[in-house]
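Below, a portion of the complex is reproduced, with chain positions unchanged.
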Amino acid sequence: MANFRKISGLAALASAAALPALADTAPAVANSGDTAWMMTSSALVLFMTVPGLALFYGGLVRTKNMLSVLMQCTLITALVMVIWVFWGYSMAFGGGPSPYWGGFGKLALAGVTKDSVSGTIPEYVFSVFQMTFAAITPALIIGSFAERIKFSALLLFIALWSTLVYFPIAHMVWDSTGLFFKMGAMDFAGGTVVHINAGIAAFVGCLMIGKRIGFGKDNMAPHSMTLTMVGASILWVGWFGFNAGSALAANGTAGLAMINTFVATAAAILSWSAVEGMARGKASMLGAASGMVAGLVAITPACGFVGPVGAVVLGLVVSPICYFFVTTVKSSFGYDDSLDVFGVHCIGGITGALLTGIFASTAFGGVGYPDGQTMMGQEIVQIEAVLTTIIWSGVVSAILYKLVDMVLGLRVEADAEREGLDLSSHGEAAYHS
Amino acid sequence: MKLIIAAIKPFKLEEVREALTSIGVRGMMVTEIKGFGSQSGHTEIYRGAEYAVNFVPKVKLEIVVSDGLVDQVLDTILKTAKTDKIGDGKIFVLDVDQAVRVRTGETNDDAL
């Protein structure tokens, strides 16, 4: 987010221009238009998580596990938000000088008041916007081990994961002292910190937790493709807050991020449907919804840097790649990533991160690289950022899963899994007639 | 009295019910079932996971009639439920010992 400013000096132009004199002479005052947009964006990102992601995932599980998915999304959101206030914001944006974390300077939002300003918006709004990112990222993870995770274990894992994986990586990417930020990695709205990060943690999770009982044998068809489509659509709508909100202002860069988020997604829907049409003769709703999410994931790092035609190409490209992973690769290796978090978020995120480095080139209609950087040089930076994230998140996640497994056990009993988590973990049923 | 059980295609339900009413059948129980038979199901693919759905949606009718009406009921169902395509359904006839109408306590043929 903030980092697009440094990278090229281009992105923040429009908004910066609006109050140059003021910024130096008078105390900073928030710009009402930027504030309006960022509050809207924050609400949109919450909307993505509950009910967006919850429905997208929930529709894909069997009826007997519906509420468990909804509960996991809801409680993760609640838990991370409370943690955010106490130590998350500080660890990510506490103002400390380390490239790895923000320090403890803003524990419990110390020093932040309603008159504090961050850029052109109130600091509370900046904090809230970032908080919504911190909440949705771990919620993405649950898709890989849905229908078998123990509820208490999940919450403990997420509390630890947010603290030891998310906050540090958010700092690295978006804080001006952060590691990737200094490297000049281009990640407009969080391709690495959100999607690759969650995607790899999910992948490790499903490997360590193991397959669902009956995997590959029982009919595990989505209980409501309707809800999945609703969830995916809400994700798309909310994602404008996520992507265009990452401009941290209502300006031309936000507009660019917005159009890209529209058209890359549109293109990815078309290409997933086309691939399906060719592979099995019919385009399915799950395919279109998957393409939608894949396109959104892929454009996330790129949205403020590439042009609309580049965005369309990015969208066209990402779906076949993800399709290949959720069909061929998954079935060859036989892991049970229940809702394809790895195949869509991690692979889609990597695709986006790497192509950002290419399509950002002015030659392809992008906004160009930071001063002195070449396409090749940028690509190397992009790769470094991706690899660092994969390793950090992958290794720490593995340790945390192991730890939680020892303390609480990661998985429910076989009978509980068979009965369904709704009844066995939450004591209710999603539907009664 | 006989219990006639028939598995038919769902979209034929209304037609069959009307035809049966017109020959004097005054009651039945209708259940949505999954049928298994020579009519094959379909395959659904979800992100590469393939599910063979072996069952076909059918509707089951259960009708208790006096012995005299059995043949006519069979004929009527045979005629109206028929599409000449595989999966048109089956009819079974069982013997019924007793019948009672809850509201009045009437029994057997009077209860139908």
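Letters A and B mark the chains in the order given here, with residues in each chain numbered from 1 onward.
Simple rule for what comes next: a contact is a pair of C-beta atoms (placed from the backbone, for glycine too) under 8 Å apart; a residue touches a chain by one contact, two chains touch by 3 or more.
As the structure is a prediction and not an experimental result, all values here were calculated from the model.
Visitor: With one copy per chain type displayed, what is the overall subunit composition of the complex in this structure file?
Guide: Full-complex copy numbers, labelled as displayed: A x3, B x3.
Definition applied: only the chains that are shown with their structure count from here on.
Visitor: In whole angstrom, what separates the CA-based centres of chain A and chain B?
Guide: Measuring from centre to centre gives 52 Å for this pair.
Visitor: Give every residue of chain A touching chain B within the complex, in rising order.
Guide: 219-222, 280, 284, 286-287, 290, 326-328, 330-331, 340, 343
Visitor: In the complex of these two chains, what residues of chain B are touching chain A?
Guide: Checking each residue of chain B against chain A gives 44-49, 51, 53.
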